[in-house]
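Note that one protein chain of the assembly has been removed; the remaining protein chains are unaltered in position.
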Amino acid sequence: MEIPYAVKPRPDTGLYNAKLGIWLFLASEVMLFGGLFSSYILLRVGADLWPHGMVSIPVGTFNTFVLIASSVTVVMSWASLKLGRLGDFKKYMALTIACALGFLGVKSFEYHAKFTHYDVWFKDAATAEKYFKAAYGEEKGVEAARKLFVERFHLHNTKAVYEANQVQLPGHLEGNPLFATHRSLASAKKETFQFTPDAPFGTHDHPKPIEVKLSDVERLSAYVPKHSTYFAIYFTITALHGLHVLGGAIVLAYFLFTANTWWKKNPEQLANRVEVGGLFWHFVDLVWIFLFPIIYLL
Amino acid sequence: MSHDHSSSHDPSHVDHNSPEYIQKTIKKYLAVGGILFGGTVLTVAMYYVHIPSVFWTVTIALLIATVKAGFVAAVFMHLSDERKMIYGVLICTVFFLIGLMGLTLWAMNDFPFFTLVDGKPA
Amino acid sequence: MQSTTFLEQLKQGFMPILASEHGKDVDYFILIIHWLMAALFVGWMAYFCYALFRFRKSANPKADYVGAKGTLANNAEIAVVIVEAVLLIAFAIPLWAKAVEEFPKESNATVMRLVAEQFSWQARYPGKDGVFGKQELKFVSDKNPLGYVEKDPAASDDRLSPPKDIHVPLIPIELDERNKRKPLSDEQKKVLKEVAEPYDNNKNGQLDTNEREKLTANDHKKLKDAGIALTFKPVIIHLTTKDVIHSFKVTAVRMTQDCMPGMSIPVHFTPTRVGKFNITCAQLCGNGHASMNALFVVDSPEDFDKWLAERTTSAAGGAPSFE
Partner (left out) sequence: MQSTTTTTTLDTHDHAPHHDPGFLRSYVFSTDHKVIGIQYGFTALMFLLFGFLLVMCMRWQIAKPGVPIPLVSGLLESLLGDVAKGGVMSPDLYNSFGAMHGTIMVFLAIVPLAFAAFGNFVVPLQIGAVDMAFPRVNMVSYQCFAGGGVVMFVSFFIPGGAAQAGWTSYSPLATIVPTHGQTFWLIGMVLLITSSLLGAVNFIATVIQLRAPGMTWMRMPFFVWTQFVTAFILLLAFPPLEAAGILQLVDKVLGASFFLPTGLVVSGKLYDVSGGGSPLLWQHLFWFLGHPEVYVLILPAMGVVSEIIACNTRKPLWGYKSLVYSVLAVGFVSFIVWAHHMYLTGMGTKISTFFQTTTMIISIPSVIILTCLFMSLWGGSIRFNTPMLFALAFLPMFGIGGLTGLPLGFNFSDLHLHDSYYVIAHFHYVVAPGTIFALFAGVYFWYPKMTGRYMSETLGKIHFWGSLIGMNLVFMPMFFQGLYGMSRRMSDGGATYALSNAANEGVVTALTGTVIKMNVFITHAAFLLLLAQIPFIINVFMSMFNGKKVESDNPWQATTLDWQTPTPPPHGNFTKEIVVHRGPYEYSVPGHPTDFTPQNAPEPKLVK
């Protein structure tokens, strides 16, 4: 028994099954990411403060280029098959997969940097002030911390006065641990920890590490979903997108490695499969095209 | 299993699968790749130029993204000459997507007038 | 302890006792929809039984390829459309707008903040100054779970109900019905005074709840002609919750409103009789959901004042604000 129109298009619809199937699947993906984007918009519009500049634009731009390149190579690999050039197909497909791995590599590097970057919130204004001064110097300390805060939340135009204890101090913990929290430090029986604050805004200084008493700290969080709604949505959407990249790469790799067999058996079907895989791949690229400005730039 | 190696004989399809046609489209793909790179550079440049109005920043960024996405869909995904059936599916999807986003946004902003104002009459 | 018999309940029309002004409309609206539904149901069932009987195989061995002709079905469908449109446009939308969105002025109403938490209710009254004391999250502690600013002068006369015991006063007022519930004009005040004179024991030129009951049909007519509505002071409740979603439902008032975390949602209604009613929590909120009841007591003004005088101000508990 054989399923009709698995390879050749059905005359009245002009489509072969898998092509219709993938478009239907993409329609559902549009709704999936649509749901996430709606959530993003609503949460952001409803938020009092929304941070900016928390992710590196050059890195994001680089990844955007990588994904665009992979989109070009994947469509070229399909065209090569159509032209009967199996060798070219393999070359382009390998490039595509290399791009995918490159993208994921950069992404995991980005993630790692976030997981080891911390914000510290202090118990009260007086304590906070003490540490700001220790971090950035007696005179400019409070001002520098406040400046970091103002830049993070783009607060240039508001007249609001932010109390010192609302200003968090960003930086790194000694030994760059992943996912440390107030509780994990406390249960490690630490009374103090070493904290290297970030450079003051607009400089490349290297502030000296300061010694922070755990009992002075209200909350301590790495840049993980629990940190804030911003990071929660950032990680959720990009991780889901990353999973799509991974899944797509696996499927494309499968096509690459079984290409010889298929080429002998049924080249048209191979081309169809690559077209369908490519459609998925372009969609993943398309999602990123929106993600990049929304998450990195706006 | 079919062992037919030749491309489709369906007359309406012939040119879409012929080597000449494909050769031509390859040029198109490369051009679109260029446009996408350019669009990305533009978006990033816009960020560094710093447009003062939030509204315009968002609008322009999304506009560029939409244009880029349009190219990907139309050319890479061959949507520019796809079958009716697929347009039908996508039109439904867009309709419902707009419903989801639009109505939710509307609903979240339409409250009796002093709902969120700390219980004090506005 | 008492129990109502089925018949008594039937007399009541399967709707619980009513204690609010807009509730009349709710009940009436529910009633007419059910009449419509009953008409449709009975009509179709009659047809259904007849068709099944007449066209059973033994009676009609040979089916008719064409089947039903005529426009009965279309007419029925069009009728449904029209009735639904009327219900929607003439009733549901305007009634909702009035009952839910058209708020009375806070200065003319009894105002309170009602806070729900797992699994209790507590009300806070602003006191004479009509202003609630401030709250700030940074004051949150075990003793002061909602962060009241204790030194805020506005808080000094705020009053807190005991958990699960919420009171509102039933204060008779008169309004100009024709002029969208505005206060009475001088002329109307004169008419009212005339009508009230014979009953007005405390000589305040008004009719309190008991006195209103003595009015004759003629008196009512006079008031109506002058466009005077005898009503009660409306109540505005700002609903909030400390933890999960709860829902404020007072059956007697025909009012349900979810309490959403992070929001303060106002509802308003006009009570029409004194009595003890139940507040039901109508949104699943955890294992104590079923027992998250509270008394909703509509008091006479005197009883209410007495009750309120016994209440204290306390920083602990009460409604959070979300600024």
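Observations on the structure shown:
Each chain gets a letter, A, B and C, in the order it is written, and its residues are counted from 1.
Definition applied: contacts are C-beta pairs under 8 Å (C-beta built on N, C-alpha and C of every residue); 3 or more make two chains touch, one makes a residue touch a chain.
Just so it is clear, the model here is predicted, and its values are computed rather than measured.
Within the whole complex, touches from the chain that is not shown fall on A, B, C.
When the full complex is taken into account, the listed residue touching the unshown chain is A:His227, out of A:Lys90, A:His227 or A:His241. Of the listed residues C:Thr110, C:Ser161, C:Gln188 or C:Thr251, the one in contact with the hidden chain in the full complex is C:Thr251.
Although one chain is not drawn, its touching partners on chain A can still be listed: residues 1-5, 10, 13, 15, 17-18, 20-21, 24-25, 27-36, 38-39, 42-43, 46-48, 221, 224-229, 232-233, 235-236, 240. Although one chain is hidden here, its contacts on chain C can still be listed: residues 1-6, 8-9, 14-17, 19, 23, 25-27, 29-30, 33-34, 36-37, 40-41, 44-45, 47-48, 51-52, 55-57, 60-68, 73, 76-77, 80-81, 84-85, 87-88, 91-93, 95-97, 99-101, 117-118, 137, 140, 142, 145-146, 242-245, 247, 249, 251-252, 254-258, 260-263, 265, 275-278, 280-291, 293, 295, 320, 322. Within chain B, the residues in touch with the undisplayed chain are 85, 92-93, 96, 99-100, 103-104, 106-108, 110-112, 115.
In the analysis below, only the chains that are shown with their structure count from here on.
Rounded to whole angstrom, the centroid-to-centroid distance between chain B and chain C, based on C-alpha atoms, equals 48 Å.
Those residues of chain B that touch chain A in the shared complex are 1-5, 7-8, 10, 12-13, 17, 19, 22-23, 25-26, 29-30, 32-33, 36-37, 40, 43-44, 46-47, 57-58, 61-62, 64-65, 68-69, 72-73, 76-77, 83, 85-86, 89-90, 92-94, 96-97, 100-101, 104-105, 108.
Of all residues in chain A, only 2, 7-9, 11, 13-15, 20, 23-24, 27, 30-31, 34-35, 37-38, 41-42, 45-46, 57, 61, 64-65, 68-69, 71-72, 75-76, 79, 82-84, 265-268, 278-279, 282-283, 285-286, 289-290, 292-294, 297-298 touch chain B in the complex they form.
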